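Can you read through this structure? Questions will come right after.
A single protein chain has been omitted; all remaining protein chains appear in their positions.
What follows is chain A.
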Amino acid sequence: MSELTLKTITELREGFRGGDFSAREIAEAFNAAVVAGRQLNAYTVETPELALEAADAADRDRTTNSLKPLSGIPLGIKDLFATVGVDSTSGSNILKGFKPTYESTVSGNLKAAGAGMLGKLNMDEFAMGSSNETSAYGPVMSPWKRNDGGNAALTPGGSSGGSAAAVSAGLAPGVTGTDTGGSIRQPAAFTGISGIKPTYGRCSRWGIVAFASSLDQAGPMARTVRDCAIMLEAMAGFDPKDATSLNLPVPQWEAGLTTDLRGKKVGIPKEYRIDGVPDEINAIWDQGIEWLKDAGAEVVQISLPHTKYALPTYYIIAPAEASSNLARYDGVRYGLRDTPEGGNLDAMYAATRAAGFGAEVKRRIMIGTYVLSAGFYDAYFTKAQKVRTLIKRDFAEAFKQCDLILTPTAPSAAFGLNEKMADPLAMYLNDVFAVPASLAGLPAMSVPGGLDSQGLPLGIHLIGRELDEQGVLNAGLAIEERAGFTHRPKRWW
């Protein structure tokens, strides 16, 4: 593979601006890597021509000194983002062939910043999953293998599994992800890359296919913390087309990066020490604590008493919102239509939805419909929203004693394909550390901490106060510098 595909966004930007290589050379190198990496099933659509088009524009802009922040950088875009004229199917059969006539705000922001698009990235169907196995396009293969000599196919995590695999395998220097209950952070942890979910409202949700609207947030995934900061700056910003978009200026996160954490207090929540989590996970957590101390932070013990209720709360609220959001897939306006012989409109709705949705999506629509149905709404949905208030309050109390919270990202390293598909609850438990921050709308990030004894990456998770992406990025960078994580999966594809 070309040397260029081993570089970070920061290095590519520098080299391109300095005249070491052209944007076309970058795009061609990644286009070739995408083709060579097809076995990973990371991309659902390849758009080499769009990558080249943006590259040529960048090369022209370089000659006229009119470079944009991401000129010369080709990116992968998760299939959940509407991209004009390019299939946008959210990993679902029900949207097969859907070519939006509009562009999502976030992907549009990236393009306006000069970035090119390499293609659309595979994902769990409608972002519902933690292993990328619910995709209508089939699972993504993690580029990582265990070091036990076996050849077991591993998950890259989910739902942004294609995104994670692409960055990890060098099929893109950076990608978009979305995170509803861990879908950026868990796959980043499983594949040894970085990813940040910003504060709810930082990135516009307009043009991102809705899963659970009160939780969905877009964010970047890339090889380094600095790369994430660069991308997030381009992605974020006020958008009048999203009613929950925050009307605030976008901070200069990259310029604000520092690893001097003196005066910062880092909280360690005792409720995140849970039974059954492998020692290696707790060990990497303890290592993270030491690294932040080394960076000057003070470590304090905190309590988030409602932690154990976060997952069940999430699995009421997210399916409830999903059942409502996914009502739009009815065979009338876009995507699949299945009309049974002699069937009426109602039969068309039901047949289309039965044919178009996969098992996990149906399961969540059923749960969501049930918890919102007459007679059960208060017992389930209102109750969950009350507990969500308590979870948010836990964080508010904790942030009176600390500036940041440090935890592991996931309760295990990457697991094998098919290992958890038969047991939905076991799959859901994978997001035990990620979901609370989602419920509270807080910025949170995963950075690689090291490898476990099987040679697989483990992530360290940072949660910040609302709007304090800078604090999260800085602590992430402090860990990155100390972890010195340079491992890449050994190429087998």
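To be clear about the criterion, a contact is a pair of C-beta atoms (placed from the backbone, for glycine too) under 8 Å apart; a residue touches a chain by one contact, two chains touch by 3 or more; residues count from 1.
What we mean here is this: contacts and distances are computed from a predicted model.
Asker: For the chain that is missing from this picture, which UniProt protein name fits: "Sodium/pantothenate symporter", "Fe-S cluster assembly protein SufD", "Aspartyl/glutamyl-tRNA(Asn/Gln) amidotransferase subunit C" or "ABC transporter ATP-binding protein"?
Answerer: Per the UniProt record, the undisplayed chain of the complex is "Aspartyl/glutamyl-tRNA(Asn/Gln) amidotransferase subunit C".
Asker: Would you mind spotting which of A:S66, A:T382, A:N418 or A:S453 touches the chain that isn't drawn?
Answerer: In the complete complex, the chain left out is touched by residue A:T382.
Asker: Can you work out which residue in A:A152, A:V300 or A:A354 touches the chain that's missing from view?
Answerer: That would be A:A354, which touches the missing chain.
Asker: With the full complex in mind, choose from A:R24, A:R146, A:K265 or A:R363 the residue touching the hidden chain.
Answerer: With A:R24, A:R146, A:K265 or A:R363 as choices, the missing chain is touched by A:R363.
Asker: Could you please point out the chain A residues that touch the chain left off the display?
Answerer: Residues in contact with the chain left out: 97-102, 199-201, 214-215, 240, 243-244, 246-247, 306, 308-309, 312-313, 315-316, 323, 327, 330-337, 339, 343-351, 353-354, 357, 362-363, 365-367, 369-370, 373, 376, 379-380, 382-390, 392, 424-425, 439-441, 466.
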